[in-house]
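With one protein chain held back, the other chains of the complex are shown just where they sit.
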Amino acid sequence: MTALLPRRGLAQILALIVILAVDRVVSPQFFDLRLQDGRLFGSLIDVLNRGTPVALLSLGMVLVIATRGIDLSVGAVMAICGAIAASLADSHGLPVVLAAALGAGLICGLWNGFLVAVLGMQPIVATLILMVAGRGIAQLITEGRIVTFSSPDLVWLGNGSVLGLPVPVAIALGMLILTGAVVRGSALGLLIEATGGNARASELAGVGTRAMILSVYVWCGVCAALAGVIAAADIMGADANNAGLWLELDAILAVVIGGTSLFGGRFSLVLAVLGALIIQTMNTGILLSGYPPEFNLLVKAAVVLAVLLLQSPKLSGFAGIMARLRGTKP
Amino acid sequence: MENGLDPAPPLLEVRGISKSFGAVRALQEVDFTLRAGEIHALLGENGAGKSTLIKVVTGVFPRDAGIVRLGGEEVAPRSAKAALQVGIATVYQEVNLLPNLSVAQNLFLDRQPMRFGIVREGEMRRRAKTLLADFGLDIDVAAALGNYSVAIQHVTAIARAVDLSARVLILDEPTASLDRHEVEILFGIMRQLAKRGIGIVFVSHFLDQVYEISDRITVLRNGRLVGERETASLPRLDLIRMMLGRELAETTSVRASEGEHGAREVCASFENYGKAGYVAPFNLELRRGEVVGLAGLLGSGRTETARLVFGAERADGGQARVEGAPVRLQSPRDGVRHGFGYCPEERKTDGIVAELSVRENIVLALQAKRGLHRPLSRREQDEIAKRYVKMLDIRPPDPERPVGLLSGGNQQKVLLARWLATSPRLLVLDEPTRGIDVGAHAEIIRLIRELCDDGLALLVISSELDEIVTYSDRVVVLRDRAHVEELAGEAVDVGNILAAIAADSVTVALEAHT
Amino acid sequence: AELTIGFSQIGSESGWRAAETSVSKQEAAKRKVNLKIADAQQKQENQIKAIRSFIAQNVDAIFLAPVVSTGWDSVLKEAKEAKIPVVLLDRDIDPSGKELYLTAVTSDSVHEGAVAGDWLAKTVGDKACNVVELQGTVGASVAANRKKGFDTAVAKHPNLKVVRSQTGDFTRAKGKEVMESFIKAEGGGKNICAVYAHNDDMMVGAIQAMKEAGLKPGKDILTVSIDAVPDIFKAMVAGEANATVELTPNMAGPAFDVVAAFKEKGTVPPKWIQTESRLLTAADNPQKEYDSKKGLGY
């Protein structure tokens, strides 16, 4: 029993299950799945598919937050990279399109990282700059229009399927594995956690804290770029005005629901992605419920609070249950 | 009350206190009695539970069992503020003040002199000045506390508690970062307070100080009460046995013999090395298998020298060489690359990564040195951690425990382990034995010697001259941020060092750095 | 003399808005008007700031596309005091402010909704029909009005029933996401007979969602939306959309003429210059509409 349960993440899994159950109540066909044109079709797939952008963002965001930073610009970076991808899609091959979009994300990440690690700006303002200007850059690229494209390759990225799964979901899964492999397969994870836990001490222990910080912002930019490309591919067009709007907050929320502290240190990639899924499960549930949209935000607020309270170290009752499940005394 | 014969109940009476953190039983049914007007030493090894006892009594941690009586009446403070209100003032271990506030604000936080709801800043500063004057400090009290050295910060914390103590004053290792002069002042004040009937609890690992100041001693071991004795009737060896539960091998001078001295090769050297406004240019040679001690008053520039040597601070002139080859030390990374290691004196802010486990803290520097691409496998990490936990007797011996939950002394050992794991050629230790118990103290000194014998070069800073003299082959004396004297061989003794420190100034006031 | 006109534009939240801005510039260039556009990034406070700075610069007239209908009294009074005429574009303000502006060049968004509703009622006839609605941003007056107009129009036909209504924030992505969930909630789309979207962008997203669910938009499910942006005509050409109600992006053109006449001859225009809300369906040569619109900056 004890071995089966993860040391962390029980609260998140439990929250997900509860929300799924609620979704089942408001929408009886929630768990229905069927095969449609070679791809799975159903609300659960929607949750995964719609959750992809935030899941991707949270993969980068969780690393940034682990270093005690925050990146408010991811939504804007999504818009920029989606715009670039859309404008190139019909004249260039997919590799060029992807390289250009991801390259742009990388540059955005470098810029943020430069401001934070080298100029020593506070992350929230440093990235606020790109949050504001970045959407402008995206609109500059599209001139405020929705730039549409028909390149089948790019469209496939948003709407195709592999092994029955939507391509975006497969990409997110791949990125999760890739990020996990890079971060936990090398010493990066440890050094990032050390930097976030105590930057001064880590620096004195010989950790290149600046390089760590720079690299997490770069990665965050790349993840945002990918999310932007997928968002554009999804609607076969780049909507610079709205792509990724306010998604930075969802990404941060996902990371925090995933148990990573905003004060840096320990992080978990899987739980951050789980956080993104929790948010999307809730959103999809709201859409399926048929309540008037005026209630959306209230439901969201209530769920967020409930999920957080579930994790609160101070709620000894729940902590006690978890500890008992794990077989230790509280 | 159970003793009908004794008319006056003890000032502070603690009965059957227990406290567990998860699986760790930090305190088990501990009793403790403090009389009015006495100075009572609370002793024990690192991790014995002294700080926990203090925090439980003052309501910082909730207790699992037991009662606390103050003047015969049961009290149950639920926060430090509540404890203050019933008359118990405490200086907790580690400096616990706010570096971002001014010295005066720190002294009078939450009890500033007020008029019409407005803080009387001038009055507060005046009072702060008088208060600190008692401790021989004359500093700008309007400046932020963080601008001052740890020592001054510590004195400020003590001054605050002394000023607050109505009935009981608890001092958890107050002298760890003070030098003799300040300790004298503190003891003077403690005696005065005791005379006024205030009970004082004093925690320290300096047994000399314990014998000098305390009336009675209570010893804890592994969270249990070992016993309570009159200081005067407790021989030192017995005390140590009570604390450790075993005999302590006596460590006298372990200095290497004079003969080998000349033969040793230079491992790192610094010529005219310095930084304007930080530390004056100095020459320093560090040889394999040799310990160089840095001595001086607080603020004399020892830490600064250490930081320059390691590369944590950039020199603006001079030349550093490693094995004869000129090198540039621009950052700690450079230092680490050249095989240097540095245990900083402020372990909480500069040393440990509290949230990470003992294992991760130990492998951190080694991993940083190896670079990203050559990660230590989990097995290697476990091995390294296990080895050093055993070698340095880190307690509890659980490599997966977050370091922040270890007692201070054990954290220090983890730091030492971190650098030993990198097999350095030069190790810079800034106050390595601060807050370390007698047993571990002896072990660390023995370790320093052993490391030396293995060919390591050591640069050690310590405020305890006896200790420096014990292991140093050479001692560099600093004054006013300049190297003023180097003693070697027979010349290394406490008297000579003191003479060098005091050379021209009669009273070396603590400098304020604002 | 050359006129200097300040235009406080809402922002750039949609393709239609971008088109309105660029058409305004074209129209200004045609008439050699010096047009200063201040973009408010969707914030009323920014619009007020912009108007104040136009007044400080003593422009000849101020165009205002108000983000919300209320809250303009004091700043428009300032403009009046400074004798600068104000023309409202695209959206109206609260009636209490009638005295404070020269004229309003707007469409009637309640009417737009009604046109859409009437078309649907006519097309469906007596068949029972479950309609799903993609609303605009919660709280936006256009969304409320387009809902109101549509609701009133279909209320006269008991066979039409709005079964689901959720916000798609006027965007394609949300339109698609919401439509996906409507389809799931309504038996895989089989129970839906028509979609009404408060703007074309959401409808374009919804069309994709329907296609991905194996439905045939325009045939299995009727579509009607508002704005007439080029992409909806593309969908009509492909037979995937049925109808849209046009909202012309050229509101500045008439406004320039009114101001010029007012400045030169003192002609006082009517209080409301209503733009036409044309219904365009697949029968109205969508390809031609597409070609004529695609250069306008949508």
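Just so it is clear, A, B and C label the chains in written order, and each chain counts residues from 1 on its own.
Methods note: a residue touches a chain if its C-beta (ideal position, glycine included) is under 8 Å from a C-beta of that chain, and two chains touch if they have at least 3 such contacts.
By definition in this document, contacts and distances are computed from a predicted model.
Chemist: Which listed name, "Protocatechuate 4,5-dioxygenase beta chain", "NADH-quinone oxidoreductase subunit K", "Heme exporter protein D" or "Sugar ABC transporter permease YjfF", is the one UniProt assigns to the chain that has been left out?
Modeler: Matching the unshown chain against "Protocatechuate 4,5-dioxygenase beta chain", "NADH-quinone oxidoreductase subunit K", "Heme exporter protein D" or "Sugar ABC transporter permease YjfF" yields "Sugar ABC transporter permease YjfF".
Chemist: For the chain omitted from this view, which of the shown chains does it touch?
Modeler: A, B, C
Chemist: Looking at C:G11, C:G253 or C:P269, which residue reaches the missing chain?
Modeler: Of the candidates C:G11, C:G253 or C:P269, C:G11 is in touch with the missing chain.
Chemist: Of the residues A:R135, A:R210 or A:R266, which one touches the chain left out of the display?
Modeler: Hidden-chain contact among the options goes to A:R135.
Chemist: So which of B:S149, B:N222 or B:N283 would be touching the chain we can't see?
Modeler: With B:S149, B:N222 or B:N283 as choices, the missing chain is touched by B:S149.
Chemist: Could you list which residues of subunit A touch the chain missing from the display?
Modeler: Spelled out for subunit A, the touching residues are 72, 115, 119-122, 124-125, 128-140, 143-144, 249, 252-253, 256, 261-263, 294-302, 304-305, 308-309, 312-315.
Chemist: Which residues does subunit B use to touch the chain missing from this display?
Modeler: Subunit B touches the chain not shown through residues 60, 79-81, 84, 90, 92, 96-101, 105-106, 109-110, 112, 114, 117-119, 121, 143, 146-149, 160, 276-279, 299, 304, 481, 513-514.
Chemist: Which subunit C residues would touch the chain omitted from the figure, given the whole complex?
Modeler: 6, 9, 11-12, 18, 21, 36-39, 41-46, 48-50, 52-54, 56-57, 68-74, 77, 94, 96, 137-141, 144
Operating definition for what follows: only the chains that are shown with their structure count from here on.
Chemist: Just curious, how far off is subunit C from subunit A if you go by their C-alpha centres, in Å?
Modeler: The mean C-alpha positions of subunit A and subunit C differ by 33 Å.
Chemist: Could you state the distance in Å from the CA-based centre of subunit B to that of subunit C?
Modeler: One centre to the other, that is 71 Å.
Chemist: Going by the touch rule set out above, which residues of subunit C reach two or more other chains?
Modeler: As it turns out, subunit C has no residue touching two or more other chains.
Chemist: Of all residues in subunit A, which touch subunit B in the complex?
Modeler: 185-188, 190-191, 193-194, 197-198, 200-208, 265-266, 328-330
Chemist: Per the contact definition, I'd like the list of subunit B residues that touch subunit A in the complex.
Modeler: 22-23, 310, 312, 331-333, 335-337, 342, 344, 349-356, 360, 363-365, 367-376, 418
Chemist: State the interface residues of subunit C toward subunit A in the complex, per the touch definition above.
Modeler: Touch residues, subunit C against subunit A: 12-15, 17-19, 21-22, 135, 138, 164-167, 169-174, 176-178, 180-182, 184-185, 187, 201, 204-205, 208, 212-214, 231, 297-298.
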